[in-house]
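What follows is one structure encoded as structure tokens, with my remarks underneath.
Apart from one protein chain that is not included, each protein chain of the complex appears where it belongs.
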Amino acid sequence: MKKRVGILGATGAVGQEFLVSLENHPWFEVTQLAASERSAGKKYLDAIRDPASGIIKWQVGGDVPEYAQGMTVVSTDKVNTSELDLVFSAVESDAAREIETKFAKDVPVISTSSAYRYEEDVPILIPGINDDHVELVEVQKKNRNWKGFVLPLPNCTTTGLAITIKPLYDNFGAKRVIMTSMQAISGAGRSPGVSALDVTDNIIPFIPKEENKVRIETAKILGKLKDGKIEPANIKVSCTCTRVPVIDGHTESVFVETSKPTRLDDVKHKIEEYSDHVSTQGLPSAPKDYLVVHQDPTRPQPRIDRQINDGMTTSIGRLEEDTIFDNGVKYVLFSHNKKMGSAKGAVLLAEMLYKKGKI
Amino acid sequence: MKKRVGILGATGAVGQEFLVSLENHPWFEVTQLAASERSAGKKYLDAIRDPASGIIKWQVGGDVPEYAQGMTVVSTDKVNTSELDLVFSAVESDAAREIETKFAKDVPVISTSSAYRYEEDVPILIPGINDDHVELVEVQKKNRNWKGFVLPLPNCTTTGLAITIKPLYDNFGAKRVIMTSMQAISGAGRSPGVSALDVTDNIIPFIPKEENKVRIETAKILGKLKDGKIEPANIKVSCTCTRVPVIDGHTESVFVETSKPTRLDDVKHKIEEYSDHVSTQGLPSAPKDYLVVHQDPTRPQPRIDRQINDGMTTSIGRLEEDTIFDNGVKYVLFSHNKKMGSAKGAVLLAEMLYKKGKI
Amino acid sequence: MKKRVGILGATGAVGQEFLVSLENHPWFEVTQLAASERSAGKKYLDAIRDPASGIIKWQVGGDVPEYAQGMTVVSTDKVNTSELDLVFSAVESDAAREIETKFAKDVPVISTSSAYRYEEDVPILIPGINDDHVELVEVQKKNRNWKGFVLPLPNCTTTGLAITIKPLYDNFGAKRVIMTSMQAISGAGRSPGVSALDVTDNIIPFIPKEENKVRIETAKILGKLKDGKIEPANIKVSCTCTRVPVIDGHTESVFVETSKPTRLDDVKHKIEEYSDHVSTQGLPSAPKDYLVVHQDPTRPQPRIDRQINDGMTTSIGRLEEDTIFDNGVKYVLFSHNKKMGSAKGAVLLAEMLYKKGKI
Partner (left out) sequence: MKKRVGILGATGAVGQEFLVSLENHPWFEVTQLAASERSAGKKYLDAIRDPASGIIKWQVGGDVPEYAQGMTVVSTDKVNTSELDLVFSAVESDAAREIETKFAKDVPVISTSSAYRYEEDVPILIPGINDDHVELVEVQKKNRNWKGFVLPLPNCTTTGLAITIKPLYDNFGAKRVIMTSMQAISGAGRSPGVSALDVTDNIIPFIPKEENKVRIETAKILGKLKDGKIEPANIKVSCTCTRVPVIDGHTESVFVETSKPTRLDDVKHKIEEYSDHVSTQGLPSAPKDYLVVHQDPTRPQPRIDRQINDGMTTSIGRLEEDTIFDNGVKYVLFSHNKKMGSAKGAVLLAEMLYKKGKI
């Protein structure tokens, strides 16, 4: 018997990625699709059809998965939680807080919104990085007297940073991190998203609120769960986030000061070792390579690396010892904002929870 | 009487920028255009005409300046230095060393190549930043027994960094600099330059040799001329240089650790004060604003800022105190690689030399 | 005494182009700026400032013209027409009909909207092409009992086509026109305009309603004013309009069947002759070259040709006899959608009216 899954915000761009990520899933079956009142009662294919032009507004590559095409969309407030084992929420942030609260009373909710990320009893989980934080959901359930719980993903810019810092933090005592991101336009969504007039032949050196999110989330993810709360890692993060004319995938230029010496091949070895033994191995959505360290100095490149392992691998290139710190390294990372950093990463998280018996 | 100026490499992209930068110049008159044997004897317009298609290969906006159209191009080894007061060299780096050496025996040479940048008796001058280093040319002339001298510009990625660090170094004791560049494709030249297949919807996280140049040149430019040599500034620079799909103008994300406290409005004030009193004021090619600090957090943007003051202004935005250092700031800068960072910057340098009586 | 000019929709992208096009104008002086209720009572600079971020939303290159910065914006329905000699309307099409009607009762209105384009007593004027149609405004005034009139510009895709067809129509009897446009993203405006996700590394082969506009407008513009109405030219136009990743300027690939033989140098000669004797000569906004025929087969190119004569020249390239018709030619044209095809073209029209004593 597969777990019964509902998708909230199923008609939007992230919702559509959920539909694709869950197609033919061995453990999960999508049984309810929810969206706003406007879409309620329609077949999914009609719900994403532009009424004026008749155009199907499908925003992911390939076709709408067949299983979803004929499903009837329900209004978010008509979802029957008693027939669900799990909810994926792709609801945009303003409405997210209220909706996720309502659902979590009955059923586990995995969310791409930031609504609950900064609550004390809510971990920000990246499968393979801080799986042990999952125990905080027991505190959360008790605190709030919920049958379910809320588990938010990190911001998509945090994901790649936290994943690459983790082996450096564990093995070399990463203590200061300086990062400049070059983020893809798909990260800004689609309604209306980034205007072509703003980003063609251009860079926009500012993404509202992004830098603060990265700072707080990185320390929380790398922190320790102790006595029912997460003690943030003792790591200082400074970053500047920019938007560049790249469609999918965030590139980040990272400089890390560590407390221990960083011999280059030692660092490379520890990263690859981490990847080889990562906890996500064997999960259906896990990539063959969790982390890859490129020797080729021209990698990672968004257009090449976004295709590797369907966007679930985090790539590192230009790895070098950094001479301006007593100890430290510099590197460039690539992380796919719409895959590992979004819906498919959320599915990977659900798989980890399933394995741990949390859903 | 205007100074008589020769341009070496006059048919290439940088040479063409020189032609434009010197049009109607109040102090300089272009009297000789030199290029390779292949162009020798042709009218300039014919020399840049593609023989197969008849197309004029003019790579700068607007038209070929009228004064140049009918001038006859001479072979570089036929230039008559006795009829020149100054040479601008846009020769590519491999040949540059030999050619610049030959000319410097007779006449001052200002060059965009890196051939002489790292010699002990050769300063890397940015007008307005380290004008006093110009005295090193006297040492150079004596050492080498030359009538002229060689003055190379810095690498175009160094230019914006050194200009913006200068007021921070003077006033706040900048000691560690971490920079990530997002460089324009025009910086790679045109023969063949960056392939559209490589950079469209993409980032290339590596520019050969660039990072080392930035590191060494920044310390040299900010250094002190003492006892006939330059003592590099005690400033550590680490950087990662990337190529992005932007046509003109380099953007750099900079983090600076300083030895003194950096109150934000104090920093802003010192930068603007530096700009207001910069030594280049009144020179014909100097911009109205040497440095600009944007309040708008979405600036600088290449497509907007490259137009300001014909690319001669260095723009700063996103200026903030940085919390991961005891003292420090972070910001994003924009510098036009084809104007202040290249030919027109070289003309500004010549103007400064003229004012100082060096040519 | 300069003519007093009001701009409706002064805060939008087209309105901003009007402000620039009218800076230091020898005959016109902007005395009133009108926009929606939301902007009313504010200084212009504040009216275009984003309230949340404080960012000045100026969408044209360079700075906000000084004369406009401190002017107070009035609500469109508070404009005092008794103090105006002319109104430029940049109001978007839905509201345009009502607003233009109201103003035309009192004062001449030149508009970039399509609201009145297809009315029988309204000519679509392109200065230099069909100046004689201007007499239709007398019919219009009488019909409608207005003191003023409405003169709409053509759609920006029609402009370049009609201008280039005109000498072919007059001299060679152009009778069938087949055109494929490759239109710039700025043509779609900015609220929200074209999403970067839609147009990066892509072509959108459809622009709603555009093709029909081009068809009808071209025949009307090239038509004859007779007995108080315009008889459309006997010319059949078929076209496909596409959006491409180009910022400014429309490129059109055109095939024309003519009734008379088209010897190539004869065609070229007639086009250049037309340009040399065009009626707009001497008007302040008229370009040095009205039409240019490039020999270089790689022209016109948007990034080069948009800069020529501040976007007021229409460029033709790839001019060849076409062998599939008994008589005909093919060519590629470039026309700047934001200059000759919009606000600055409207100012040129006003200049022509002024010369003719219509305002």
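In order of appearance the chains are A, B and C, and numbering begins at 1 in each one.
Convention: a contact is a pair of C-beta atoms (placed from the backbone, for glycine too) under 8 Å apart; a residue touches a chain by one contact, two chains touch by 3 or more.
All values reported here derive from a predicted model rather than from experimental measurement.
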Missing-chain contact, candidates C:D85, C:E100 or C:D322, resolves to C:D322
Touch with the missing chain holds, among C:L45, C:V64, C:L225 or C:V244, for C:V244
Contacting the left-out chain in the complete assembly, out of C:K3, C:K141 or C:K330
C:K330
Hidden partner interface residues of chain A, rising order
53-56, 61-62, 200-201, 247, 295-298, 303-304, 307
Omitted-chain footprint on chain B covers residues 59, 185-186, 190, 192-201, 245, 247
Considering the entire assembly, which residues of chain C contact the chain that has been omitted?
176-178, 180, 182, 200-206, 236-238, 240, 242, 244-247, 251, 253, 255, 297-304, 317-318, 322-324, 330, 332
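Criterion: only the chains that are shown with their structure count from here on.
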Just the number, please: Cα centre separation of chain B and chain C in whole Å.
41
Chain centre separation (chain A, chain B; CA means) in Å
42
Here the gap between chain A and chain C, centre to centre from mean Cα coordinates and rounded to Å, is 47
Identify all positions of chain C at which a residue touches two or more other chains, and write them in rising order.
200-201
